[in-house]
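Data block below; observations after.
Missing here is one protein chain; the remaining ones are kept as they sit in the complex.
Each chain gets a letter, A and B, in the order it is written, and its residues are counted from 1.
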Amino acid sequence: MNIEKNFLSKLKTYLIFAGPMTFAFLTVVILPFIYGIYLTFTDWNGISATHAFVGLDNYLQVFNDKVFWSSFLLTLRYVLFSVILVNVIAFFLAYLLTSGIKGQNFFRTGFFTPNLIGGILLGFIWQFIFSNILVYIGELFNLPIFSASWLTDPNKAFWALVIVTVWQYSGYMMVIYIAGFMNIPRELIEAADIDGANSYYRLKNIILPLMVPSFTICIFLTLQRTFMVYDVNLSLTNGGPYKSTELISMHVYNTAFLSQQYGIGQAEAFFLFLIVAIVTLSQVYFSQRMEVES
Amino acid sequence: MKRKKLLLIVVSLILMLSLVVGCSTTDSNSPATTNNNASTESNNTSTESTESVKITFLNSKGEIQSQLETAAEQFAKENPNITVDVIPAAAGQSPFEKISSMYASGNAPALAMLDPGDIVQFKDNFLDLSNEKWVSDTVAGALDDATIDDKVMAFPFAIEGYGLIYNKVVLDKAFGGSFDPKSIKTRNDLEDAFKKVEATGVKALEISPMDWSLGGHFLPIAYTAQSKDPAQVYAFISDLKAGKVDLANNEVFNGLMDTFDMMKKYNLDKDDPLSPTYDKGPQVIGQGQVGFWFMGNWAWPQIKEFDTANEQYGFVPVPISNDPNDYGNSEIPVGPTKLIGVDKAQNNQAQQDAAKEFLNWLVYSQSGQDALVNQCNVIPAFKNIELVPNDPLAKSIEQYISEGNTLKFITAPLPADHWSKLGASMQKYLAGVIDRKGLVNDIESYWESVQ
Partner (left out) sequence: MQKKNGALNAIKIVVLSVVFLLYIFPFFVVLINSFKDRKDILMNPLMIPAKLNLNNYIEAFTKMDYTHAFVNSLIITIFSVILIIVLSAMTAYIFVRRNWKFNQFMFFFMIASMTIPFQAIMIPLVKIYGSIGMMNNKWSLVYMYIGFGASLAVFIYHGFIKSIPLELEEAALIDGCSPLQTFFKIVFPLLKSTTVTIAILDILWIWNDFLLPSLVLISPEQRTLPLSVFYFYGTYTIEYGYAMAGLMLAIIPIIIVYLIMQRQIIEGVLRGSIK
């Protein structure tokens, strides 16, 4: 479909179709991003009218900051558990909800509901649940696991974050997996049944390979969202207790606005960008190769 | 093929150009142009006569947002040509973040209520208020943090103080008669009081584990009680920064932490010290489930909800030694905790005048004083205001002030992230995750990292 033969008509077509979007995209996302990278080489504090050029100082500071690295490792741990749990649970729910049981639409509707509400509000709701409701239930039924708020123990607060993340995203991923299941040709499964394949064999050799595209999307989306999570972190634990659940986005934010070291915060944000870009793009690359192979 | 390459080059050149143009507009962000922006905008937004002025007021005390909105309406009634929009810096957002985004966007508020430590960042943007009438009516010491290079850069909005809040009904019962807060002068006195309270069957005290309370209020007692002379306190903080303080052998610090260790033993939540939220404090002190709670006068509206002591509460100091004559054993920290600056960089003359008018209204008009003291429940920093907030905690603080028994409520000399970072260390200490040595280590290395 290459109708345009010369450069000018190509340019015209491009501008008519993609011009406005390209312009908005470049001016809203890319331009500030580049300007932000420039700011990482300065000592700007976010307010003052002037800033001095400091070269790579900010990056050196980031690499020598132990707290930054521990926050980074914590984020990796959080991403790992969240991505696995979200996808396992979503896959499992999708599997159950495509097996033709009664009321499956009702269940789908329910599981998707958390996605209707923004992260800040979800965090507030769950904070209330962890520090009031569960403690209350703990007292009522004498359950030691709930006797204290989960949000005050570093380890439990971490799992609280994971739980809320799973709760928030599994419904959405479930819908994508349902789509994947519905795309599997019935005949294939029936053929396997006739051949006497057991359900493990069916899962491993028929369903999973055909579900690779769904996994690609879901894992990409969960990786991207969990690496950058901020609002749930803010409204659920606010990094506490004693900064033990400060994920990387929040660390970036606090460096920039609380410690008022804007250049360093921006350098950390740029580092975060590199990591997310490398991880997600290589994930997409490898799973697309898997798709081709299977 | 060549065509395509050419297309790529040309379009990317166009895009680069648009980027460069975009950049140069941002670089021309001189005060003069933004000033114009601000004034034209204000003209656009004002719907009334050409003389009407609209100003914004950034409020960082979220709990009095609605009271301030009412005050702004009242002010507008008395000054029909001025509208004041009160904008809150919401929970979870630092006021600094809110205001830096407002400055960056060219919409700086005319009035910005900030923590004292933030003021110095704005010394080039804020108006010199040294010649305002209220400067001479301010109580002693309240302008220390607002004064930069000998110029008054901000208006002291609220005086606040903190210490151990006591429930008089519980204490009266424990002491078998009327409890005298002045009887608590040493650590042993306090422990004795704790024991007496426990003997009546309720717990002695509640320690709320929020980082802003432990790192912003409790720990700084160790700095401010170093000396009666403010200059010595500032010198101590500079020494901390320079790494010249041997905290492990500092008498005041160790005394304060010994008291903290003692308090930990009697803490209502000692089994799980990090679990209580702020909300638990007002509940347990108000209902008399504990005798004491470490907090400040801002907690009154919440205590009042649970009050069972017929509004009889007050403060006792956190003693730092067993010598009743030691500085800090009869004093509680009191000081201005919120300062209001007037922007001159992005607000025009009329807006700056309107902002100054609003501050004068708070101090000198009857309705302004009423709004400040009776509605916002603020202890004013001005000698001419005779109103006292009608709450027992504010009255207790007024008494400490009038008797001269105050420590400096130290805020401005502390770096902006002090409460957060060392608050986290104090939480670890409270939970027993680190010992005294670890805490000293945290504090010293924090101060050394401060630039």
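In this text, contacts are C-beta pairs under 8 Å (C-beta built on N, C-alpha and C of every residue); 3 or more make two chains touch, one makes a residue touch a chain.
Everything quoted here is computed from the prediction, not taken from an experiment.
Engineer: Of B:Glu78, B:Asp279, B:Asp323 or B:Glu403, which residue touches the hidden chain?
Structural biologist: Looking across B:Glu78, B:Asp279, B:Asp323 or B:Glu403, the contact with the absent chain belongs to B:Asp279.
Engineer: Among A:Leu8, A:Val29 or A:Leu56, which one touches the chain that has been omitted from the display?
Structural biologist: A:Val29
Engineer: Taking the entire complex into account, which one of B:Ser66, B:Ser130, B:Ser183 or B:Ser445 touches the absent chain?
Structural biologist: Within the whole complex, the residue contacting the unshown chain is B:Ser66.
Engineer: What is the set of chain A residues that contact the non-displayed chain in the whole complex?
Structural biologist: These residues touch the chain not displayed: 1-4, 10, 13-14, 16-18, 20-22, 24-33, 35-36, 39, 46, 93, 96-97, 99, 101-103, 105, 107-122, 124-126, 128-129, 132-133, 136-137, 167, 171-172, 175-176, 178-180, 182-183, 213-214, 217, 224, 227-228, 230-231, 249, 252-253, 256, 262, 265-266, 269-270, 272-273, 276-277, 280-281.
Engineer: Can you list where chain B touches the absent chain?
Structural biologist: So the residues of chain B touching the missing chain come out as 4-5, 7-8, 11, 22, 25-26, 28-29, 34, 37, 41, 45, 56, 60-63, 65-66, 85-88, 90-93, 100-102, 104-107, 278-279, 283, 298-299, 301-302, 305-306.
Note that in this section only the chains that are shown with their structure count from here on.
Engineer: State the interface residues of chain B toward chain A in the complex, per the touch definition above.
Structural biologist: 3, 6-7, 10-11, 15, 18-19, 22-23, 26, 29-31, 92, 94, 96-97, 99-100, 103-104, 121-122, 124-125, 209, 211, 271-272, 274-275, 277, 345, 415-417, 420-421, 423-425, 427-428, 431, 433
Engineer: Where on chain A does chain B make contact in their complex?
Structural biologist: Going through chain A, the ones touching chain B are 6-7, 10-11, 14, 22-23, 26-27, 30-31, 34-35, 45-49, 131, 135, 147-149, 152-153, 234-235, 238, 240-243, 253-254, 256-260.
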